[in-house]
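With one protein chain held back, the other chains of the complex are shown just where they sit.
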Amino acid sequence: MVFSFIVIPLLVAAIMPLLGKISKKLIPDVLTNAALAFLLLNSILLIKPIFNQGSIIQNISWMGEKVNLQIALDSFNLFMLFTISLVSLAISLFSIDYLEHYGHKANFYALLLVMIAGMNGLVLVPDLFSIYLFLEVAAVASYALVAFGLGYDELEASFKYLMLSAVASAFALLSITIIFGMTSSLNFQDVARGLQDLSARYVIGVCLAFFIMGFGLKAALVPFHAWLPDAHPSAPAPISAMLSGLLIKVSGVYALFRIIYSVIGMTPVMSQVLMALGTISMVVAAFLALGQKDIKRMLAYSSISQVGYIVLGLAIGTPLGIAGGLFHLFNHAVAKGLLFLNSGSIQHITGTRNLEELGGLGKRVPLTAGTNLVGSLSIAGVPPLAGFWSKLVIIMALIQAKQMGYALIAILASILTLWYYLLIQRRAFFGQMNEKWSHIKEAPFWMSAANVILALICILVGIFFTPVFKTWISPAAEALARGVQQVMMWGI
Amino acid sequence: MTAMTLLWPIIFPAAVAILFFLIPTRVRFVREVLAVISSTVLLYLGFALFSLKELSLTTNWLGMGINFDLRLYHFSAFILLALSGFLFLICLYSTVKMKDHPRVREYYGYVFLAAAFSNGAVLSNNFILLIFFWEALLITTYALVTIGLKPTSHRTAVKSLIIGGFCDFSMILGIGLLWASTGTLTMNQVHVEPHGLAVAAFILMMIGAIGKAGAMPFHTWIPDAALDAPVTFMAFMPASFEKLLGIYLLARISLDFFQLKVGSSMAMVLMIIGAATIVLAVFMALIQKDFKKLLSFHAISQVGYMILGIGTAIPIGIAGGIFHMINHAMYKTGLFLSSGSVEHRAGTTELKKLGGLAREMPWTAFGFSVCALAISGVWPLNGFVSKEMVFHGALETGYPIFAIAAWVGAIFTFASFLKAGHSVFFGPRSTEIPKTKESEAPIVLPILILAALCITFGVYNKLPLQNFIQPILSGQAEAQGSLDLTTHALNLFNPVAGVSILCLIIALGIHFYGWNRGGKKAYLASEPIHQLIGLKQLYNLSEARFFDLYEQGVKFLQWLARILFQFIDRPIDFIYEKVITAIGRSLTGLLQKAHNGQYANYLAWTIGGLLVVIWIILQLLR
Amino acid sequence: MIIQIILLVGLVIFAGLAILAKDLLKAALSLAVASLFLGIIFFRLSAPYAGVFEISVVAGLITVLFALTISLTRKNDQVQEARLVKIAFPLFFILFLIIDGLVMKSLLLKVPALPAGPEAGTFGQVLWKQRTFDLIAQIGVILAGVLAVLALFRKKEEDKDE
Partner (left out) sequence: MSNLWFLYLFFSALLIFIGIYCLLTMRNLIKLFIAIEIISKGVSLALVATGAVQHTILLAQSLVITYIVVEVSLVATALALIINIYKKNKSLDVRLLSKLKG
């Protein structure tokens, strides 16, 4: 049942602080992982009905009363749901061991679950205002999670993140208000129909600009990105993975493109603006990543750069481009989740994240080094890993759309990406072994397990790229590409 | 045999590679046996597939014209056979040479992985598939260079990756352009008249192909790798596999996809690149002091002949280019392997320290000599035949300048190999090296096999030319033109061959002139005296003069070579190392400075960004 | 209408005071007064529940929270604001006033809108039946807020036991 994606995490989160009093570790660990595993299973079970029906609209009545709990699920949402469930399960597995030295596991898991509930809700609701609301649910939880360590860096990063995203979501809500004013409705379907009848190009243009700022800040598009390189590295590693892997994509990319495709309708102007923004992010952040000494900060900048790729792909507007963007979204979620978790392993093992202090770890911690290599190469777009295919599809789509300039920049940026990922590899794992690290041990079981699972996904998706792409990504891309028509069909 | 057989050359080595990764490093023997057996199987597979000639496998894959499409025909079968042959020889050689290497486990894994990817690249009949295998080869190259375990290995590996990455990505762009203009991704359906957008596609794809083959200016990592990577890698990748693949693709591009016309601007581009590569790289080879580095510059120089041959767009030239490709792979692999044999026994490859090893290592010396004569184009070895064909082709285009460049290249190729052979195997026995003996059979055998092949392909040149090369060109001949490529293969009595032989004589003259004038006596006599105090300075002086005199005949050329080295080769390195890196760094610094951590600053960007976006959207809507 | 405009102007004035006041407590109180004005505006726009909420929650609860924070952080001296900021504020404010006025004037009657049908039912029905999902999201937000505060104010000593 689709509704469980929102209710179960919220319920578990609500009882978690109480259970935390009884058992500090075991029950929160088991319960959280069980809940997330259930969600993953649930999302897999939903695949078949979605393929058969195309989309599911559920209206739920509550205690016999007819209430408006409408959930709309098409291949695009399902794709996002699956990504969220998969990555968050790996992250919570990782947390079992990682959170040992933070303490307060119950509280941590509760916040994590609220954030997941927020993201699931954001993905499922077909309503503009509800999108905003669930965005805030996930955001409030993420502010607290970024600051969870209560260190100086964490607090500073969290404060900046909060202040910037509060402004951004205010603008997004303002834009929703204007659309609400014009169409007198908030439901995707009605709004889409209303906007088709109205001819309000300029107003829609301004609304779009507000959306781009509001959701673009969540997605960390340059120049709205400045909070990310502070917030993501400061958070505990699982949260960095969560933020970089999922939150920026769900509350930024998903929300923006859902509204653009399914409500406003994609136009060439929007496509142009978004492609330019995506490209700027891609290039600027890649250069910034090159200069970093902190692994996590480098990864954070790389997230901005890769979100640039995703936005570039989605903004092309052709089915191939959307498919490439979505595929890259998935690959990046998995690989960046992996890399951030891995950086957590490194920090756990050595106590530092500074690339200049690390070196020659590869011999001592083969699992961590190997999974890091897989993740890095996947994001850098090296075959036969998953990231290569998605970048290739994006570049092909750009060429197909006759956007040679963008294709060229995308190619050059991917060389830059390769460059800084090789930098991590060389400094951290290969090269001269720093004497300090001659007695280190491999990361604990669950941390390594989470890394290995995600690395395997990177490899398997790369090798079985065809079935994955055909059965999984293409339908989602088609659902999105049909856009406004698809949404207007929902009610019928 | 069913079409599924085509999957074997890809899946089998990949599976073997995985097996290699799984075998622990401590287990010895098994690895070597497995390598030899599985490469033998591959060789058999190569022969079996070669006998089939025509086979294709098409599976619907991604839709949108992206199919899993493998196609075996005479050209790809020929390359496939050659690849598996070289793989076999190198495996045989590695059993001894790489036995005690600390990373031997990964070495074999990557070698077989590279073989799998190369086979895939040769067989693929769909551009996307080709890109996949082509790109994947970068990784194996990268990994194999790092296996050198020298301090600078990693740097060189990154260099190869970046340069290779650039070439590959430009190829992707070229393929994209081609796709945009033809609408198909199936390789044997693409035939384009080269004009308009297709010219750009051609140039971009050509960069991809010649970048893989290692032509100028994408060569700079190869000489570095000669010192930093294992010598088996040099024989494996830059000498044989990458040449075969790069030239194969170049031939496909210029014969199938674009149908190059004689004297067209694109053909000229190719010929200029070819000629420049021949001349510039050979000058650099001349002044090298290290055996392997010298060979690596020749590996670059010889690519020039192939590109020049294909660039002529005349059947005999193209055939010469392709024939030169296979010949080059043979003798250059042989040369690298013999340098490895020397390194194996003598422990060094510096020319200064080596000398007179022929007595102790007769088989290696013999193999080296045959290969060196072949690369220099001495009658009746295979190098002579293919170079003659390229000369003829170059002359027939009506631009004799290219033939002259090729001849100049031939002179100095021979001169530098005389120098190398003379100082390594012949001449006085070097005292710096302890007494040694011939390398083990698995090392010598591949060298001798290659030397024998060099002789066979030279003397019985009808065999390869009619069996391998002619079918490839069958579509290229003019309606009436005969396609007998063997007409002037070994003919000594025509003006072109005359000039070539004259070139060889000049080279011989240059060498012996220099050797006789300065060094002969001093070089022979000086070794025992070298140890005496007082005479040391004198010796040093004479040694300095020796080098001075040796190069006196080519003083001008040496100067020229230096200049070229400084101004042609180095700038490319300079651009790679200094300009790109520096620009990147300063841009990074600037951007990093902008992120000063102040909240107001970040908010200002956000608000500014919003205003700019609004403004742009309103402008665009107008 | 006039009253409405007076209220709006009052809202803006108190908002301005809230950021210009030197004393933080006064600033927080000005914010509360601004909320009060906003609540009355809501009320007059026939949104009585929203007005009540605005006055009780924002003017009441949030002001209390602000006051609490201010008293907790009062020990050391205040942060010195740049003097130019306050002098420049009226300048920028008037500038923006003009721009805002011009933009709004140019937009007058330019924004198309669909006519909405008359709303059926009562406020309660709309809130509970039409916007049920928002209630769930509210639960989520409240939960997130509570958990956030719990996480941020957890005792440090407890960490060491774990």
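Here the chain labels run A, B and C in written order, and each chain numbers its own residues starting at 1.
We adopt the following convention: a contact is a pair of C-beta atoms (placed from the backbone, for glycine too) under 8 Å apart; a residue touches a chain by one contact, two chains touch by 3 or more.
This is a predicted model, so every value here is computed, not measured.
Enquirer: If the full complex is used, which shown chains touch the chain that is missing here?
Expert: Spelled out, the missing chain touches these shown chains: A, B, C.
Enquirer: Please output the residues of subunit A touching the missing chain, sorted low to high.
Expert: Touch set of subunit A with respect to the missing chain: 129, 133, 136, 140, 143-144, 147, 150, 152-153, 155-160, 162-163, 166-167, 170, 173-174, 177-178, 180-182, 184, 186, 229-230, 233-234, 291-292, 297.
Enquirer: Touching the missing chain, which residues of subunit B?
Expert: Counting only subunit B, the missing chain is touched by 592-593, 595-600, 603-604, 607.
Enquirer: Identify the residues of subunit C touching the omitted chain, counting contacts across the whole complex.
Expert: Its contact residues with the unshown chain are 5, 8, 11-12, 15-16, 18-19, 24, 27-28, 31, 34-35, 38, 41-42, 45-47, 49-50, 53-54, 57-58, 61-62, 65-66, 68-70, 72-73, 75-76, 78-82, 85, 88-89, 92-93, 96-97, 100-101, 103-105, 107-109, 111-113, 116, 118-119, 121-123, 126-127, 130-131, 134-135, 137-138, 141-142, 144-146, 148-149, 152-153.
Rule of thumb we're sticking to: only the chains that are shown with their structure count from here on.
Enquirer: Distance-wise, how many Å sit between the C-alpha centres of subunit A and subunit B, to the nearest whole number?
Expert: Those two chain centres are 44 Å apart.
Enquirer: Quick check: how many Å separate the C-alpha centres of subunit B and subunit C?
Expert: 70
Enquirer: Using mean CA coordinates as chain centres, what's the gap between subunit A and subunit C in Å?
Expert: The separation of the two C-alpha centroids amounts to 30 Å.
Enquirer: Where does subunit A touch two or more other chains at once, residue-wise?
Expert: Answer for subunit A, listing residues that touch two or more other chains: 202.
Enquirer: Which positions in subunit C are in touch with at least two other chains?
Expert: none
Enquirer: Which of the residues in subunit A come into contact with subunit C in the complex?
Expert: 6-7, 10, 13-14, 17, 24, 62, 65-70, 100-104, 107-108, 110-111, 114-115, 117-118, 121, 125, 127, 129-130, 133-134, 136-137, 140-141, 143-145, 147-148, 150, 178, 181-185, 194, 197-200, 202-203
Enquirer: Tell me, which parts of subunit B touch subunit A in their complex?
Expert: 61-64, 68, 128, 131-132, 135-136, 138-139, 146, 154, 158, 161-162, 165-166, 169-170, 172-173, 176-177, 179-180, 584-585, 587-589, 591-592, 595, 597, 599, 601-603, 605-606, 608-610, 613-614, 616-618, 620-621
Enquirer: Under the stated contact criterion, what part of subunit C meets subunit A in this complex?
Expert: Where subunit C meets subunit A, its residues are 110-116, 128-134, 136-141, 143-145, 147-148, 150-152, 154, 156, 158-159, 161-162.
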